[in-house]
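Only one protein chain is missing from this complex, and each of the others stays in its spot.
So, chain A:
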Amino acid sequence: MSGEGLVDAERRRFNRLALAPSLIVLFVIAGLPAIYLVVISLTPFQLVNPGSSTDFSSPLRNYLLLPGDPRFVNSLWVQAKLSFWGVLLQVLFGMLLALLLHTQSRVVEFARTLFLIPMVLPPIVVAIIWKLIYTPDISPLYYAASLLNVTMPSLTSSVDFALSAIIIADTWEWMPFTFLMVLAALQTIPEEFSEAALVDGANRLQIFFYITLPFITPILVISGMFRLIDSVKAFPLVFLLTGGGPGSVTEVTNYYAYLLAFDFNEIGYSSSVTIVMLLLVVAVSLGVVWMGRRREAMA
């Protein structure tokens, strides 16, 4: 082996050694619980029957039951609707807000800070705020509507509005994330491009579609993907605003998994639901990584 080859081998060895502690910690923190979850999902484990945690007589039983469980299938569909509309609105309104506040002024700077508040609030606080807004007896929204002689249905217990109510609250909470990402992207666009386009006679709309949008598209996609992954965590809103109801209209998959584990004690079955959810999230995450690499390759 040449001297350069030896140096490379040494460097690789050093890198491996340097990475090892982090990898071990990561494995213990994230890997082991995930493995345990997979193992438990292969059993009919119930809390009140501890012996069932080592019953591997029918390891695929839980997974085979999943397609025939209407609540599980429904929960996936509810999750898909919540994620799609939530992410779409967050990206759209976040972008519009960023375009609106992409100017230099003290007032605008203050407004930017103000708009970030929902994102930094603890999720349970957000849920309580919206619980107050959606409760007809005490809500300023309903009071204002009554002054205008408008009769509003109870949003969280209405079949037609319950999911929308959660999407609105989720959008309010997380729109600042997209707003922040897009604002950062907007600030990297060289002024010269817009100025040149203006000189060439382009109007504001054309500048947006031919210069701004191509620049911020990768950011929109990436932030959308991040929000898509995160949208699975809309648990506090569902828990506090609707409890999954009315019926199963707002019962997302993680809420169903929670009920299975903690209300019905079916830890094994709940684990299998969680594993399926985990796989779906991993698939989306891989999509994000792939897009990130593609973007780097294109750059």
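One rule holds in what follows: a residue touches a chain if its C-beta (ideal position, glycine included) is under 8 Å from a C-beta of that chain, and two chains touch if they have at least 3 such contacts; residues count from 1.
Operating definition for what follows: contacts and distances are computed from a predicted model.
A.B. asks: UniProt protein name for the omitted subunit, picking from "Glycine--tRNA ligase beta subunit", "ABC transporter substrate-binding protein", "MaoC family dehydratase" or "Monovalent cation/H+ antiporter subunit D"?
C.D. replies: In UniProt, the chain that is not shown appears as "ABC transporter substrate-binding protein".
A.B. asks: Which one, A:T135, A:S194 or A:S285, makes contact with the chain that was left out?
C.D. replies: Going through A:T135, A:S194 or A:S285 one by one, A:T135 is the residue touching the chain not shown.
A.B. asks: Going by the contact rule already stated, which one of A:P218, A:P246 or A:G292 would touch the omitted chain in the full complex?
C.D. replies: Final answer for the missing-chain contact: A:P246.
A.B. asks: If the hidden chain were put back, which of A:S164, A:S194 or A:N265 would touch it?
C.D. replies: Counting the whole complex, the residue in contact with the absent chain is A:N265.
A.B. asks: Consider the whole complex, including the chain that is not shown, and state which of A:L6, A:V73, A:V108 or A:V159 touches that chain.
C.D. replies: Answering carefully, the residue with contact to the hidden chain is A:V159.
A.B. asks: Could I get the residues of chain A that touch the absent chain, sorted low to high?
C.D. replies: So the residues of chain A touching the missing chain come out as 44, 46-50, 52, 65, 68-71, 134-137, 153-154, 156-159, 241-243, 245-249, 259, 262-266, 269.
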